Structures are given as C-alpha cells and as structure tokens.
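The complex appears here without one of its protein chains, the remainder shown in place.
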Amino acid sequence: MQNFISALGLGSLYGLIAIGYTMVYGILRLINFAHGDIFMLGAYFVFFATIQYKLPWALGVVIAVAGATLCGLLVDRIAYRPLRDAPRISALISAIGVSFFIENLSVVVFKGMPRQVLQPDFLTRPISLGDVKLIPLSIMVPVISFALVAALLWMLYRTKPGLAMRSISHDIETTRLMGVSVDKIIALTFAIGSALAAVAGIMWALRYPKVEPYMGITPGFKAFIAAVFGGIGSVPGAMLGGLALGFIEIMSIAFFPTLSGYRDAFAFVLLIIILLVKPTGLMGERLEDKI
Amino acid sequence: MSGMTDKKNAFRDNTMTLLAIAALAVFLWQAPRILDGYKVRIINLIAINAILGLSLNFIYGIGGMFSLGHAGFMAIGAYVSAILILTPEQKIAMWFLDPIAPWLLNLHAPFLVSLLAAGFFAAFFGWLISLPVLRLGGDYLGIATLGFSEILRVLIMNLTPITNGSLGIKGIPAHTSLWMSYGILVAVVFGTVRIMNSNFGNVLKAVRDDEVAAKTMGIDTFRTRVLAFSIGCFGGGIGGALMGNLITTIGPTMFTIAQTYSILMIVVIGGLGSITGSIIGAVLVTTMLEWLRFVENPLTIGSLNIPGIPGMRMVIFSVLLIAVIIFRREGIMGMREFSWNWFFSLFGSSKPTKGGERV
Partner (left out) sequence: MNVTSGAPALSLQSVSITFGGLAAVSDVTMSVPKGAIAGLIGPNGAGKTTVFNIITGFYKPTSGRVEFSGADGGVARITGLPPHKICETGLARTFQNIRLFGNETAIQNVMVGAYVRQKGRWWMNMIPFAFSSSHNEEREIRHTATALLERLGLEKYMDATASSLPYGAQRRLEIARALATKPSFLLLDEPAAGMNPQESAELLGFIRRLRDEFDLSILLIEHDMKVVMGVCEHIWVLDQGMLIANGEPEEIRKNPKVIEAYLGKETAHA
C-alpha cells in the first residue's frame, strides 16, 4: 500500500511534466529539452519565496508558477520562435543549449550545492488510515495532479483556445489560414506546460525536501520517456505514461531491491523498447512519410 | 581544365600538404620546449577534441544521424584502454572495494593496441545499439542514443568488478603525448578525407540528403547508416581513450551529457559536414573553454577586486551555442572544405576559384 501510494505520487509527477513535452512536441515536433529545467526553476522559486523571504505558502506557489511560466514563455520567444522554419534538428540543438544555459545560470545564481526545503508542518503530520500511516503530502500530490489534468482536458476539448491547439497539432498551415494566431497559441502551449511543470517542481521539492540546479535533468528525461510511452501528442497518454513509469520504478525496486542501483536506467531501457516495439506509444497516432 | 594543369595542381597540392605536415611536426617538436605544461596540455586537448568532433561530424554532419550518445562511446574507449594498459598489480591495488573480474586481471596490452581495441569496442557497441535504434529518425534517434549513454553510465557505476564503479580508474600512464595525439589526428583526417573523396563518401551524403532516392538507386540505406554510425563510434572510442591517457583519471562522472554537448558545439560551430570545420571548431571551443576560466577566477585590476563566478563559463558557452544556431546555423565553414586552390586564390597567385570547394 505504501508502495502503491508512492508510485502513484511519483507517477503523477512524471505525468505532469510529461504533459508539457507532449503538448509542445504535438505542435512543433520539438523535444523541449529545457522543460526539465523549468520544472527545476519552479522548485527554486518556491524555495526562495517561502524559505528565504518567508512568504506564506499560497503566495509562494503563485509566485513560483508565474515565474516559471514566464521563463517558459521567454525560452520559446528567444530560442525557438526564430527557428520555426529551420530544420527540426536546429531547434533541438537550440533546446539543448537553452537547457544547458538554464542549468549553468542556476549554478551561478542559486549556487551549486543542494538546499534543504523545510516541509510545512501541515503537510507532514501523519494520519492513519487503518493500518497504513500516510502524510497528507502523499495524498495531495496525486489529487492535485489529477485535478490539473482534468482541468486541462476540459480546456482542450471545451474551449476555443483548446480547439485551436488541437487543430494546430494536426495542421499548422491550415490553422494559420483560418485566422488563428499560431504564435499566440504556441505561446499558450508553452505557458500551460511550464505552469504544470512548475507545480510538479514545487511538489517534487516538498516530497524530496531539497532543491539543486541539476534536479530537472533526470525527472525531465523520464517524463519525456513517459510522454513517448503514452503516445507523444496525447495529454491523457502523457499522464498514463507517467503513472506507468512511476509504478515500474517503484515496484521493481520494491520486489528486487538489488536493482536499486540501476533505477535510473529503467526508464531508458523502457524507452528503447517502446521505440522499437511501438514507436507511436499507447495512445499516439501514426505519422507516415510521403514518398 | 587540361590534364597538364590537373597534374601540376596535384603536385603542388601534395607538396603543400607535406609542407604543412612538416610545419606541424616542427611545431610539435618545439612546443614542449617553449610552452609550459598547461599550454601543452591544451594543445593536446585540441587534437583530441578535433578527433571527437570529426567522429561526431561523421555521424551527424555526414551521416545525417543526430546522435547524443558520443560521451557513451568515449567512455567505452576510455575504459577499454585503461583496463588494458594497467598492470595486474595496479589493478589489484585499485579495485579495493570489489576485486576486479579475474578474466580482466591479466589482460595487458601496449598503448597503441589498447587504442585500437578502444576504437573497435566502441564501434562494436555502436553497431549493436544502431541496429535497433537507427530504425528511428531525427530527434527520436537523438533521445535514444542519449538514453544509451545514460544506461551506460549507470552500468559503469554499478559494474564494479569491471569498472571500479564510482571510484573510477586512477593512475593511467600519460601516454597521450603531442606526437601521439597529433599523429592520430592526422591519420583520422587522412582517413576521413579518403572516404569523402571516394564514391562511398558520395553515397553517405546521398543517404543523408534523400533516403528515398538513395534506396531507389540501389543503396541499402540502413546498412550504410549502421556502417557510418559504427565508423563514427570508432573515432569516439579512440578519442575517449586518448582523453583518459591525457587526464590519467577516468570515472563515470566524466562522460556525461555535458561532454556530448561540447563535442556537438564543436561540430555545429565548425559547420555540419565539414572536416575543416570540425578542426576549426575544436581549436575554437577548446581554447575558448580554457580562456573563459578567467571569469571564474578572482580578478584584480588596480585596486579593484572582481570575485570569480564559478560556473559562469558554461553560461557563456551555452549562450554561444544558442547564438550560433539562431544566427549562423551553417557554422563557420558550412559544408565547404579547405583546399589549396582556395588558399592560393587568397593571394591572387592562382586563377580565382569559388571560395572553398564542396566535397
């Protein structure tokens, strides 16, 4: 049960990050390498707001999400938008550069060493459910994640910007011709993805109570793999992929503790297997090259 | 152009190439006498980075396969070479947490053999991983090769009987002299130029530019790409081995994605697909990375004290990478190559030709 809850928590965090990857890839066919670093920035912002400057948690969260969203938008504007018509790999190299930049700038600004995040008392006081003891945090993480995904799905399928997003991912040119401001919709996509990543970053910082400049790399890659697993381009798929990856990691270590040293390799092995067996993922559509 | 001038030009070009190599030799002979150890080390590093840049350029610029796994192949090369060079006594002393696997203990080989083994091992792993992974294209290939190099890093951390785990391997004899690194660089450049001037070079570029058309022309594009990938990995393994023998210490933290980025930077700055570009890129990136260390050191100008900012050089480095890709995507050389024709046209002593020649 303990394992189940922690897998659910880890998985939903992967899922939240994965949504940003999947939405951007769905529209621009770009692996946004900097996404994991936006996640890290979200964690740092909340750390500074609440622990350095002693702001209340609610305000700190708002600041962190807003800050990370702004950073996500800046990344798109500066590093990706000039390359919209360039070969896809150019944008990818730019993305790698941005990721490298954010990480190293964080080392300079935030200093390289990990910092302890003080968990607020109300999130860590254990409550008993039958024979399992849980802290509110581990329930809060999946609940918030699922609520956000539900809200996003509602937005995608019930509102006008959502419709525009979905149609851009099918055919960017036609959508442009229909009078939709493509750049604005893409910016909105980055904003949503970054906000979700920031939320994930905040919860991550609370869960493993520390922050460091390179904390975004591994969860970022794993979340991307989750997005591929779920079928790149599909939001529910990203969440599903995240959960699947969370369960695979936690459960395999629970059953085979000797493998714990290899934990970070699981996701990559999974990636290579998916790409070979079913590159479209669980819920993805097939794209064919025209001859 | 008549056959006569063709022959004359070929003679002139060969002479010039020999002269250039002789000049390089004189430089290598004099360098350790006039420069301090730190500078010699950087000059060494330039050659190794050029080898690494050329090998990644072979995969990405010439083969058209976006690989982010180069650090992994370097790691294979570095470990293979180190394990072969160390004597059994050294191995027993170093593997003190977990004893070294018995079949590795008595393996011992001279440096050059270990270098070749490093290349072939890396090529073998490259071949192995490319069989499944090269069925993917573009960015998926990048992420899969990145995944491979990450898996490899986790393996190196955990396979203590082979790799000594997180302790790494220390005390590798410093075999990488200037003669060694530049000798191998010259050989690598020679080999690459020979390939690119042969019809196989045309085929490689054809597969990169239009896979469908290449297939129609009877080219087994998959096999060609696997081959190009493995050749590039061979270079990566050699580069890694040279690096290990220069720094004399290797460990799993040395071969991270940051290592791959800086090689990618060499290739992108120099120009995708250009051999000349990779060499220029290696010179620029290596010297720049060293030169940028000054921003990390405290600086005193008169009475003014500027504290050093650790990590700052990587920030500048990444800004440069972004700037190059946004403002000058084709890098310094584009796809052009250095040629003596172009060189002489600079001085107007030869008929003017177009700047540089496409290979």
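A few points about this structure:
Going by the order they are written in, the chains are A and B; count residues from 1 in each one.
The working rule: a contact is a pair of C-beta atoms (placed from the backbone, for glycine too) under 8 Å apart; a residue touches a chain by one contact, two chains touch by 3 or more.
None of the values given here were measured: they were computed from a predicted structure.
Shown as candidates are B:Ile100, B:Ile156, B:Ala214 or B:Val268; the residue that touches the absent chain is B:Ala214. From the options B:Phe11, B:Phe96 or B:Phe200, the residue with contact to the chain not on display is B:Phe200. In the full complex, subunit B makes contact with the omitted chain through residues 191, 194-195, 198-200, 202-203, 205-206, 209-210, 212-221, 227, 335, 358.
Here is the rule we go by: only the chains that are shown with their structure count from here on.
Per-chain Cα centroids separate subunit A from subunit B by 33 Å. Within the complex, the subunit A residues that touch subunit B are 29-31, 78-79, 82-83, 86, 88-90, 92-94, 96-98, 100-101, 104-105, 107-108, 112, 217, 221, 224-225, 228, 261-262, 264-265, 267-269, 271-272, 275-276, 279, 291. On subunit B, the positions that touch subunit A within their shared complex are 66, 68, 132-133, 135-136, 138-140, 142-144, 146-148, 150-151, 154-155, 157-158, 212, 257-258, 261, 264, 268, 309-312, 314-315, 317-319, 321-322, 325-326, 329.
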